[in-house]
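Just one protein chain is left out here, and the rest sit where they should.
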Amino acid sequence: MVHFDNDYMAGAHPEVMRRLVETNLEQSVGYGFDEYSEEARQRIREACNAPDALVQFLVGGTQTNATVIDALLQRHEGVLTADTGHINVHESGAVEHSGHKVLTLPSHNGKVSVQDVSDFIRNFNNDDTYEHMVAPGMLYITQPTELGTLYNLSELESLSSLCHEHHIPLYLDGARLAYALASPACDFTLADIARLCDVFYIGGTKCGALFGEAVVAPNKALLKHFFSLVKQHGALLAKGRLQGVQFATLFTNHLYEQIGKHAIELALEVRRIFVSNGFKIAIDSPTNQQFFILPNTLIDHLQQYATFEYWGPRGDEESTVRFVCSWATTKEDVKLLEDAVLAF
Amino acid sequence: MVHFDNDYMAGAHPEVMRRLVETNLEQSVGYGFDEYSEEARQRIREACNAPDALVQFLVGGTQTNATVIDALLQRHEGVLTADTGHINVHESGAVEHSGHKVLTLPSHNGKVSVQDVSDFIRNFNNDDTYEHMVAPGMLYITQPTELGTLYNLSELESLSSLCHEHHIPLYLDGARLAYALASPACDFTLADIARLCDVFYIGGTKCGALFGEAVVAPNKALLKHFFSLVKQHGALLAKGRLQGVQFATLFTNHLYEQIGKHAIELALEVRRIFVSNGFKIAIDSPTNQQFFILPNTLIDHLQQYATFEYWGPRGDEESTVRFVCSWATTKEDVKLLEDAVLAF
Amino acid sequence: MVHFDNDYMAGAHPEVMRRLVETNLEQSVGYGFDEYSEEARQRIREACNAPDALVQFLVGGTQTNATVIDALLQRHEGVLTADTGHINVHESGAVEHSGHKVLTLPSHNGKVSVQDVSDFIRNFNNDDTYEHMVAPGMLYITQPTELGTLYNLSELESLSSLCHEHHIPLYLDGARLAYALASPACDFTLADIARLCDVFYIGGTKCGALFGEAVVAPNKALLKHFFSLVKQHGALLAKGRLQGVQFATLFTNHLYEQIGKHAIELALEVRRIFVSNGFKIAIDSPTNQQFFILPNTLIDHLQQYATFEYWGPRGDEESTVRFVCSWATTKEDVKLLEDAVLAF
Partner (left out) sequence: MVHFDNDYMAGAHPEVMRRLVETNLEQSVGYGFDEYSEEARQRIREACNAPDALVQFLVGGTQTNATVIDALLQRHEGVLTADTGHINVHESGAVEHSGHKVLTLPSHNGKVSVQDVSDFIRNFNNDDTYEHMVAPGMLYITQPTELGTLYNLSELESLSSLCHEHHIPLYLDGARLAYALASPACDFTLADIARLCDVFYIGGTKCGALFGEAVVAPNKALLKHFFSLVKQHGALLAKGRLQGVQFATLFTNHLYEQIGKHAIELALEVRRIFVSNGFKIAIDSPTNQQFFILPNTLIDHLQQYATFEYWGPRGDEESTVRFVCSWATTKEDVKLLEDAVLAF
């Protein structure tokens, strides 16, 4: 049985694990004040071309979103997002738990459109009763999105300009950022992200780490007292050096890039397998999540050989499914999948 | 330089680390639905003699306290604690962040007294304006306390009876529970804890794990929908099996007990060193944290050889300091400390 | 200049004001424990045919919604509402301030459809990731809606059955309830509301009182500790007897009914004026809010004689406007409006 359910099924990339073992018996101060955390912060600042950035490590994605959004919003403000955004759908109301409204915009294959954001803000500003409404206080986007799609550089620049014109921060959820940066469709760099976003996070959990996300704020003044907020949100790891060791490793010798490339290569191979055998693509994703519309009979057949996610029916005889590759997916896994498809 | 600052300075106990490495490339479903997590839950239920217990893994202590307290309290209720309680002092207001008041009682060497709890509840119930006040909705205790002291079995039984008489849950923070159970002063078992407390957590972070805390509710009906709350608090680890592997290991072959015993043995040796050399004990702790009143000149001297925590002045010439041992402390570390004391 | 902007432009109905003056110098205990409040509660229980109902007075509508919703929801739950619902649009995020998500359904002229509610709950229950999502924990409806429309008895019965089948409470916002009950389209009674809804409020502010809303829970067990929550939300009036005097007066000699009838009579007269002069109805409302599509030239003309609300453009030459009548609107006001229309 081979696994394409998700990108958090294995532990850590072996190189990351190796460093955790090597440093295991060392004694360090806690909470990220150790030298590995400092090294990781420095490496991330360099990779982002953001020498003065605040870099703070948290444990997981929902936690990171809730904490950053809580830090950026004023009390009368809410966060704009595509209605498919992770914060709107799959975080059990973590944003609202901290008192903030999630303001939804239509999803265009997982993305918000510049026009929709602009219209929302303009309508709010023009509404006589705006003081009775939740103000759009920041924009949340995911890159890649929950549907595997990407904002290109031009879209990021437009969203960034729009946000700054209206004095609201742009926040990018990079839970799978490695897989965006490694996509053939990617026309931006990590430095572009850092230049255009006010805050973003570099995902570790789904991109080679055991766990961990690195929040980056190129202008650190935007996240004053963030350390205390991280603690208040229960997001501060006692053994902060665990995140330091992991991110320092991921940002040494281009490991984070290689992890992305490996997964994308195999994801595109999965895509080739289905397309070349005449099956339909459900969402045109250039990243590590691939979505297909498959006959239910094929789905039944494949489930003997592979695990993957069922996303719902498409008429009576077909359904949408998702296949995900990660650093842990192997060429052999993909070959087995191909054999299974061919055997149908 | 040897380190006695805290019990979260090293990584994981080597046996825990070994199992993480062994299982690293396996692929599992997320969020604790894997077989390692199930094994760990089962082992913990057995160790607690609580076969129907809900066991849920979280990442860290502040997070665990905030989530459990949020789950147990009704909105008009607050949580009773000693004023020295971790939730009152060192969690950046995490309990209040979820909307709950922390109701403080005097600390008696880190502990609450049965009398004080009883008086608080009786005074509340007898107050004409009680509906304008925050109701005492649960009792929070730590075992061992922040000052290393222990509630003995009789005290636990009294607090448990009192809570149940007033229909409020008793919650025990066991961040350092291994070091309580291994103390020579311990007259209770893990099963006693499970019998007397409504909810408690078995600390992993400070007791041999890389990270992780195991919440146990012997009567699972007390924590309905807890999984969603854990997610809402950003406390749900994607790779839940990491906690499963760690706790399954800690509860195999009595590793958790051995970890506690090792630390206590060395902590009592540290105590012997100072006492036998004529120095004063600040708090009479039978666990892995030891508190001494030392001459400032000795403190200066020792700082060349060892790290430890400064707790504040005691007059002009002495200060209180804390030395902590853990599974990672070695006999050699303690010997070096003794040599340093003797060289004074 | 005559005023049709809203239904909270004047003070209190003269009869209510008379009683406030008569009782002004009496001394009463606070917080609603006085005899006027008890009389008002009793009169409301009788009018609702709900002899055991909890009746609690609050000050305003947003406050009432936020407090009731906070009281009814568990932490992992959100509140279902039409996307046009007041709680979703015009309460500055008060529901989210207490930590709850507002779950939106399509508005059908201000109403939710039974099918949409049913689908939402079924989809939630069938979703594998439901524990990562906010559970639908209650249904919020307004009667009449923000667009003046009404749920008829059959719709209320269906929504009530659906909610109870899924064990979630049905909550009805009756800010303008007098104007629903007095509508010719109304086929239900206050007792029907009390029979079908778990909690609802009888609006005072817009229906003859200076201020005040009466929350009714026919089964009081649903709102345990509600008094403390009202206090916690800052919604408890020291001089509770002010609400008692007002609601006792409103529910004496059918004053609340008369207030509704008066406003509806005049609102339908306003409707007749525009319709008989060939202008279009924007929303078919049988209550005290009337919505028309008028030529912009007519709007300009009318603004010399009357105030009313502008709701937005309809093409280049027409716009939607709202005219509202209340107990304070007079026949003379409506006649002046008619003269102004005829003079166009």
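The letters A, B and C name the chains in turn, as written, and every chain counts its residues from 1.
Keep this in mind: contacts are C-beta pairs under 8 Å (C-beta built on N, C-alpha and C of every residue); 3 or more make two chains touch, one makes a residue touch a chain.
Just so we're clear, the structure is a prediction, and the values are computed from it rather than from any experiment.
K.L.:
In the whole complex, not just what's shown, which of A:H108, A:H132 or A:H301 touches the removed chain?
P.N.:
Within the whole complex, the residue contacting the unshown chain is A:H132.
K.L.:
Can you work out which residue in C:T104, C:S160, C:Q232 or C:T249 touches the chain that's missing from view?
P.N.:
With C:T104, C:S160, C:Q232 or C:T249 as choices, the missing chain is touched by C:Q232.
K.L.:
Sort through C:S37, C:T67, C:S183 or C:T249 and give me the one touching the missing partner chain.
P.N.:
If we include the chain that is not displayed, C:T67 is the one touching it.
K.L.:
Could you tell me which of B:G78, B:G110, B:G174 or B:P286 touches the chain that is not displayed?
P.N.:
B:G78
K.L.:
Mind listing the chain A residues that contact the chain we can't see here?
P.N.:
70-71, 74-76, 98-99, 131-132, 135, 225, 227-229, 231-232
K.L.:
What chain B residues would touch the chain not displayed?
P.N.:
Within chain B, the residues touching the omitted chain are 75-76, 78, 89-93, 96-102, 129, 131-134.
K.L.:
By the contact definition given up top, give the residues of chain C that touch the hidden chain.
P.N.:
3, 5-6, 8-12, 14, 17, 20-21, 23-30, 59-67, 91-94, 97-98, 205-206, 210-211, 228-229, 231-239, 242, 328
Criterion: only the chains that are shown with their structure count from here on.
K.L.:
Report the most central chain, judged by the distance from each chain's C-alpha mean to the global C-alpha mean.
P.N.:
A
K.L.:
So what's the Cα centroid distance for chain A and chain C, whole Å?
P.N.:
42
K.L.:
Would you mind pulling out the distance in Å between where the CA atoms of chain A average out and where those of chain B do?
P.N.:
34
K.L.:
Report the inter-chain centroid distance for chain B and chain C in whole angstrom, where each centroid is the mean of the CA atoms.
P.N.:
50
K.L.:
Residue numbers in chain C touching 2 or more other chains?
P.N.:
Residues 75-76, 98-99, 131-132.
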